[in-house]
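Showing just some of the chains, left in place.
Order as written gives the chain letters A and B; numbering starts at 1 within each chain.
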Amino acid sequence: MSEQQEKKQAFELHPTPMLDHLESGPWPSFIKGFKETVTRTEKTMVRGVLDQLNYSYETKMGYWKGGVVGVHGYGAGVISRYSMISDQFPEATEFHTMRVQPAPGLHYSAKALREVCDIWEKYGSGLMSMHGQTGNLQLQGVKAENVQALFDELNQRGWDLGGAGATVRTGASCVGPARCEQACYDTLGTHGKVLSYYADLTHRPQLPYKAKFKFSGCPNDCTNSIQRADYAVIGTWKDDMQVDTAEVENFIDKKGIDYVVNNVISRCPTQAITLKGKQLEIDNRNCVRCMHCLNVMPKALSPGKERGITLLVGGKGHLKVGNMLGSVMVPFMKMETEEDIDAFIELIDKMIDYWSENGLDHERIGETIERVGVQEFLDAVGLEANIDMVAHPRDNPFFKADLTHSPEEAA
Amino acid sequence: MAERTWKTIENGPHSLDDFLHPISKKNYGQWRYHERPRPGVLKHVAWSGDVLFTVRAATHRQVTVDIVRRLCDLADKYADGYLRWTIRNNVEFMTPNEANVEPLIRDLAAIGHPVGGTGPSVSAIAHTQGWLHCDIPAIDASGVAKSIMDALFHDFAHEEMPNRVRLSTSCCEINCGGQADIAVVVQHTRPPRINHEILANVCEMPSTVARCPVAAIRPTTVNGKPSLMVVEEKCIYCGACFGACPAMEINHPEHSKLAVWVGGKNSNARSKPTNMKLVAHGLPNNPPRWPEVTDVLKRILGAYKAGGRDWERLGEWIERIGWRRFFEETGLAFDKSMIDNYRHARVSLNQSAQIRF
């Protein structure tokens, strides 16, 4: 046996019969990918992880347990994983993940991304998840001893860690102004500024529980923010939508009246669109900015010019209370200047402060608001009640009636 | 008292046998269609070809033997000796004889029972006991009802609304009057003051404690006697405890107010049934005519009449135009109390970016 052969043998993959089933098929195979990398880099950690994974497929059980691993000065950003069966799979003993905050909109230059790959291959497994559901670049498979060096090299190139535990989490933003005609504000810039501002709260757990931001340029909500962000920042407009009448006519000519009736007019949730010959009349007072007609006719219809955001608060998963969709807290707010972003941050600060003081352990802000009642929360953060916050007024008399209320609108 | 010789017969509802008009009996379950020849009058046609006219007239609900006897006389004169009441306290006379209709209407008017309440009109208001009889009311439901119906009378006698309008009035927050297109219900604005003098004698303490929706009532000792206390921060002034125990004095001439609710719907036509929603509160308890309340109702009905489409019930109209427009068009003020913070609050929030600006 030649030396080369010996070396090769030493790094041969162990059989993973269950995993091998996942190599076929048209969809990219993560197993194939892992095997390729481990075969090239001969990182035993990855071989161990594949072995343990195969064992999971056989026994239908997972075998990781948590621990505490971190970088200097930070309390979050590394998810540590130790094998519960390291006696069986010693190569898989440690398999920690570093959460790295990408640029807004998950944009990269090939150059910077290659650098990340190089640093990552140097210190870790070479496996990565692009991206985690929250939006982190997840570097999966580093030993505790390499964590600090890995971080330091990344940090020198402008990469910082994401959140974990009771922190502000890594944000997400849609591609927005970089490419999309529907973007009503600068999702990417706002994401960058807001999350930089909250870097301390991202890195050191000081909150009742996690807090997530997502930034969507319009109500299409391509970041799914309403469902899964404590703070959903969604672009919208206040004035009339812009109509390019020539393009409306072109569209009708091209697609036919039937198509327009069946796919635009009759689909408007508030019946705000009327057909007038070869034109559409938009009843802007009734338009709820749902985006549908703009989506179907992007060349003809565009958001208005008085643009800003709607802030919805409280979105999160179903733990304990059933899935919570965020709900409107600020119907409209400008988001154009530095001052606008500052005002936004000031408001969020008040919310986070209130929640920090009043939230129970492991309670998301939406749950806190639900528990204390929207009223109390509004008072605490200095917001006025607004009809846009509700789908409809209350249907029960169980409230502390406010004697200062006057039933008639102030003139 | 004389010895009782009669042995009770527990039959439940009175038998219907002799109470149905012969034409109803003959065509029982065999009706084909109906028309509305004029407000207050229905014409039902059976598959047999038989025709039955119904004349519907207002009553005050709180009637007397004199009033009822007069109505019986009209039943004999025009309706073959039968009459019935609707679920909304209107009285109805049925006759196969069209010629009876107009004289009956005249005679009804003469004794103070205007006809109306059919089709897209404002039918008689459903109301409750009030100061006349109940033990827990903060207003007189009959008086509020009378004041409202006087104010809306035109729309009882005419069919000019987009669809039927059903009103109710309830004299405490318990709301025996139920869900309606527009409801007027008492709304308290402070916790009950406990009458410790009488509490020990009149109160079943555990059930009173259990009655509170927010667990604000706690056992305590007052002057050495077991009594109750209310945790005022928790209390939401609902008055449920007062229904359980007269010592939980929630009523107050100034602090018990009136609230207006809209959009209750019971029929399954088009949209599913819906609960009504709060749109005005803090209205003063202002007998004998409660003008602030009738004013709010007039605003709401005025806007609905102007903006509603045919067949659109009040709540359906609001859903179409949006709650923001509803408040704008009625001039009522939305306030933070109207944001739900009770058990199902979440489902009432705007969990979307859909907004009318």
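Rule of thumb we're sticking to: a contact is a pair of C-beta atoms (placed from the backbone, for glycine too) under 8 Å apart; a residue touches a chain by one contact, two chains touch by 3 or more.
Keep in mind that this is a model prediction, so the values were computed, not measured.
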item: Per-kind copy numbers - full assembly in this file; value: A x2, B x2
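Assume only the chains that are shown with their structure count from here on.
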item: Approximate Å spacing (C-alpha centroids) for the pair chain A, chain B; value: 49
item: In the complex, chain B residues that touch chain A; value: 173, 175, 185, 187-189, 213-214, 235-238, 255, 257, 259-260, 263, 275-283, 292, 296, 320-325, 327, 331-342, 345-357
item: Residues of chain A defined as touching chain B within the complex; value: 219, 221, 226, 234, 236, 238, 269-271, 285-290, 310, 312, 324-328, 331-332, 370, 373-376, 378-379, 384-403, 405-410
